[in-house]
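Comments concern the structure below.
Every protein chain but one is kept in place in this view of the complex.
Moving on, here comes chain A:
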C-alpha cells in the first residue's frame, strides 16, 4: 500500500553520511526545510546524550566480541539495507561467477575490494580519517597525461570549499609540511592553517624517516628523492591559535557560502553524547573500525549541528525509486520502503516530496537507485567508471623495534609518487606508513601467536619471540590511483534483489595494465626503501591470501580495496559524457543533485572524502541559490 507524505519539503536528502549531513546542516541552518531519509536503524540516529552513549557502547562491545575486526564489525548489518562487507569477498571462478555471497553481486573478473556502511552517520563511522587535498594536476589528467578525463573545475575554484571541508571535519595538520610533487604551501591560501596542529608522527614513523627522508631511489631509469611528511587528518589535536574560522554559513546577500570569522580559539568537536569527550585523540589505535571516544570525525557530528526545527529525519527508510514528470522531466518524488524493525520483511511504501532532491547514499547505491529509476542517464555514464585506490601492501621486519600497534592508523605519508610524467605510463600513488603492524594483510598479532604456538613454542621462549617480532613489524601502503574505465561498473539485474525487493548492485570490475604496471613500480620502490632501512621483506602475494590477485610480467601481486568508492556518476563539462555538472546537479533533471564520491571524474592519490565534502558544500550553495531564485 502506498502512502503519500503530505508535507512538502524544500529539499529531500537520501543518506546521512558526511555528504548528506553536510547538506542537511547547511540547508537547515540557511532556513530551508529538509527531509532526510536514512536506511539504517533508528537506534543509530540517537542524539539524546544517554541514548547516543548507550547505542555507541553497544557498537564498541560488538567490536570487542567480533572475531574478524573488519571495518563493518561494530555495526548492525541488517537484511533490509545490507552493507557491502569485505568478509563477503571471494575469488570469482568459473564455478563461482558471479559471486553472490554478500550484498554485492560480483561479476568480476576481479572482486571489488571495498566496503561501506549503511547506517546513520554512514561510512565515516569507520573511516580512517586521512584528509590530504588533491593536487592541482589531478584535475587535468587528460590534458597533462593523456589518462582519464579532466575535471570541469580547477583546484583554484575548489579552494574555498576545501577550507569549508577542513573546518567541518576538523582537520589536524601542518600546512608547512605539505610539500611534494605539485604540492607546496602555495596550494593553500596565504597564511592558511588547519584548525588543529598536526597529529604527532609515530615513533615508528620517526624510525623510518631516519633512513628514508631524502633517500634516492631509481625507477625505470629515473632517480627520485623520497620524502616523508605528516598527514592531515580528521581527528582532534591541539587547536591552532592562528586558525580564525568558526563555521560555514549562507551569506544570503552575496548568495554564497562563507566561512565565518572567529576571534576565539577553535574548539574541537567532541563526542555526540558529550561535547567534552574526545577533544584529543587518545591513541586507541582502533580508528578503523571505531573510535571509542569519538576524537575522530564522523558525520553524526555534522548532522547534530543541523537546525532541529527544520530537519525531519525518517530512519529505517530505504529509498528505492525516483519518479519524474513525463513532460518536464522534473523529479516528483522519491519512493521509500520503511521497514518495521531490524531484519523485518514487513514494510510500508511511501513517497517523499520536495522542491529539490539530493541522493547521498554513496557511490554504488546512488548509481543503483538511478538505474532502478531509469533516470539521469542520457549520457549512459550512470554506474560506469567505478574506481578505488588499489592498495598494494608490502611488509617486513625492521632491524630494531619501532613499536607499531599504537596511535592512529597512519600519521606519515610519502608523497613522492603522487605526481610526475610517469602518470602517462602507470598509476600514481601515495604511500602511507602504517602504524598497525601486519594486521591488515596477515591478521597480526593473532596469526603470529598461532603460528608460533603451532610450531611448538611455549613459555618464556614464546613470549620473547613475540616480543622480538611484533614490535619490529613494518607495513607500507601504495595506494594506486585507479583510472576511469567504462567497463568497471554497477548494473542491475532482476535476478538479484534483496528482501525488500530492492535491486542488489551487480559489479563488473578489473585492474588494467596501467594499474598493474604501478604495482611493479611500487614494489621496486618498496624494495629500495626496505633495503635502505635494513628491513627483511616478508611480503607474499597469493590468491589464497586475498582474492584480488593479478600477474604482471610473470610476477603476482595482491591489491586490497581502500574503501574509496568513487566515480559511478561522474561530473563533467558536457551533458554528453557526464551525469552531473560542476554544481553536482544532474544534467537531465533540474531538481536532482547527486553528492558523494560518485561525482569524482578521476580519483587522484588523496583519500577522497575531503574533496567530496568540498564538493558537497558547493552543491549546497547551488541548491540554496536555486531555491532562492
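In this text, a contact is a pair of C-beta atoms (placed from the backbone, for glycine too) under 8 Å apart; a residue touches a chain by one contact, two chains touch by 3 or more; residues count from 1.
Just so we're on the same page, contacts and distances are computed from a predicted model.
J.: Between "Membrane bound FAD containing D-sorbitol dehydrogenase", "Molybdopterin-dependent oxidoreductase", "ATP-binding cassette domain-containing protein" or "ABC transporter permease", choose the name on the UniProt record of the chain that's been left out.
T.: This omitted chain is identified in its UniProt record as "Membrane bound FAD containing D-sorbitol dehydrogenase".
J.: For the chain that's not shown, point to the residue among A:200, A:247 or A:420 touching it.
T.: Candidates A:200, A:247 or A:420; residue touching the omitted chain: A:200.
J.: Just one of A:450, A:510 or A:551 touches the chain that is missing; which is it?
T.: Hidden-chain contact among the options goes to A:450.
J.: Taking the full complex into account, find the residue in A:52, A:81, A:290 or A:620 that is in contact with the omitted chain.
T.: The one listed residue touching the chain not shown is A:290.
J.: Considering the entire assembly, which residues of chain A contact the chain that has been omitted?
T.: 60-61, 63-69, 200-203, 206, 237, 280-286, 290, 292-293, 401, 403-408, 411, 435-437, 445-446, 448-450, 453-454, 456, 458-464, 466-467, 470-471
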